[in-house]
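Here's a slice of the assembly, chains where they normally sit.
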């Protein structure tokens, strides 16, 4: 998929973002980064195609922009940097706008509000009523996610969980496997992918919560690309209103 | 500049913890590799034919495939067969098995370069084959293998950097976490590179001291 | 050649091949205690092979060997034990490179004869004294001259308290100036009554020390006798020609 | 039956990564060759400044894990040009390999007898011409055994570009394992494919070595 070099520069230095939209239109193509390990948001099917809610959404957005969509798969924690370095025009990866991220990149309005889930092995005796009940238990998160940040700030920094009981994974499915294998007790991630992974690996969901999630999923774009942001915000708003997003969500099994 | 100092302050404690983990993994794996490589190397040269073949297969398998795949197979694959190792144990085992294959080959070369005459002379004063291997051949081979072994130690130090992929918080793993926390991959990886350079340099100097110390006139080269 | 005492070594009709190469084709030889047998013969005649058969480094294919009335070619005999009774010295010394002169002599004492470190040390120093190398005890092989190396090799063999000694061209890898010191040690050994089989083309040594000279060719013993018989009136033409040739080499060339 | 079906699907999916792996390896080896030869030449024939640059490159790059170099270069390269992960990863791997290859070629250059250069100059070749048509062809032949070894190392290290998202064998294996949740099968297949690749590579290189052996 990504073997060929981009035929055209998707973007020059992020500073001159004012012309970003024009550049994309001129190139006839938007290069979008994702981390395809997060069904039902994004994953790769048996034929090697990018599938999932985010993927369908960005293609629909591309259609309304009138450009082709080129998707590049990379580790979640490289996405922001890649966007910053101008390697990508946008990132769609079930990503949430956090204060730290917003220092580096800009975000569109949310296209979907979400919750997080704590998952554990089927035979786990753990009972959770609130996120802080995870205190003291070994827990896996994906590197660079809001969930990782939440655990660090609310469990580790407060001394509730020792630092060596927190494991940052390259990919969410690896963390899920380790819960299933009994190497760690808990997994904290977005609710829907958690349920999807739980189904596949035989985990059980202990708690679904809004308090660890900090808002909704947004598309990240280079800092200062105001024209692109305006256009994407407009399209997202339009899709929220005309039911397009609802339709795509349902098609991908999302409530 | 000030921003960099600030960043350095923020990341240093975690990176130092990572150094500890890296050194631990390198040391344990190297020793495990030695424990494997020693008998395998000897078996390759002095064992019965069937054993030589079996050991050659082990060596081909581990030298012929990437370490990273070996690591994933051990960590993520073995649970399918009912063997679930902790992340550190998986790192030790994979790196140990991998290093064992290389160390065995180095030792084989050294054993073969000791020379037929030493064995004959040992047998001639009534030593059994095993006693001769133990007290005459191996002591020489182990000294001859030292330079290659030093290289392996340094290679090992560098190869530990893949264990972050099974969520081990080694130096590289810390770098990964920190760079997504501070969104500053280039300076952080640069700092990490400097850490590795220091570790590798120190190891190199240390092992050269060891080589000097174990030097025997005429048997091992002067210095290099 | 007295036959009154029991022979220390009796070899009966041994054969030895390496793959297709038939090296020994029926050798018989008897050695009495305290005899010094000098073995001569052209290159490839099987001299080294014969010595290696005697101490079972490469056991004969057929035929039998008795050492001090015990048949060492019989099944069940531990060759390691046999070799402790037979000292062997090689052309190229084969000192253990990682050990000092002293260490070379000691290692057999501690590992094979199971002596304590102390005992082994004292005996090893005694043996080094015998070959005149006490002052080189702490030198590594690479720091010794060829002649000194060979004397250490002799001391190492003597340390095992052998009942007889085999020498395979002990001086042929040495410069002429260094040959003397090794032959002297061997002469001394002979005077002390050590039984010896020596492959050597040092004719001076053979004349002075040998009780018997054995001429081998093509894997068999062609002729044997006292040095005087062999050098002055050999029965076979081949013997005469061969001994003449090496005598010439000895005086002339080198 | 289910198992066989699974195995076939898994195999076919991962197999597509083989071409990417081969591509990464070839690009990295070529880039490393260019860097390695240039740096070795600087080391042996350059002025003291070039010598120092080449030495620093070699020592530093060889002291840092390849995966760290890949990360650094991935981000540094991205700052200046826009390359796909494939190219960025391959270039980074090649940059690392260049340091190892520079040592190989340095040894080979030094093993070419000095008289060869003098003889070439004596028939009126310029220094550059002499290096090009006399020294280099010999050095390359002398370097072949060590270079072959490096080639298999690069082939194996090509798994490391997976960390920047290149869909080579390992990444594909991981994608399968994420979908089928049968990591053992996925990684075993990947391992087997690599074993075949390295064995074939070794054979080919040995053939080359025999074919182009230089007698001196």
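Order of writing sets the labels: A, B, C and D. Residues in every chain begin at 1.
Just so we're on the same page, contacts are C-beta pairs under 8 Å (C-beta built on N, C-alpha and C of every residue); 3 or more make two chains touch, one makes a residue touch a chain.
Since the structure is predicted, the reported quantities are computational estimates derived from the model, not experimental observations.
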Formula for the whole complex, using the labels of the chains displayed: A x1, B x1, C x2, D x1
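Just so it is clear, only the chains that are shown with their structure count from here on.
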Per Cα centroids, the chain farthest from chain B: C
Distance-to-centre winner among chains (Cα means, whole assembly as reference): B
Chains linked by the largest number of contacting C-beta pairs: B-D
Computed distance of Cα centres, chain C from chain B, in Å: 46
Mean-CA-position distance for chain D and chain B (Å): 22
Residues of chain D whose C-beta touches two or more other chains: 75, 79, 163, 174, 177, 183
Multi-partner residues of chain B (at least 2 other chains): 76, 79, 165, 185
Interchain contacts, given as pairs of chains that touch: A-B, A-D, B-C, B-D
Parts of chain A lying in touch with chain D, wherever the complex brings them together: 1-6, 9-11, 36-37, 43-46, 48, 72-75, 78, 81-82, 85-87, 170-171, 173, 177, 200-201
Interface residues, chain B side, partner chain C - complex: 117-118, 120-128, 131, 135-136, 139-140, 143, 216-219
Sites on chain A touched by chain B in the complex: 77-78, 80-81, 84, 100-101, 103-104, 140, 143-144, 148-149, 152, 164, 167-170, 174-175, 177-178, 181-183
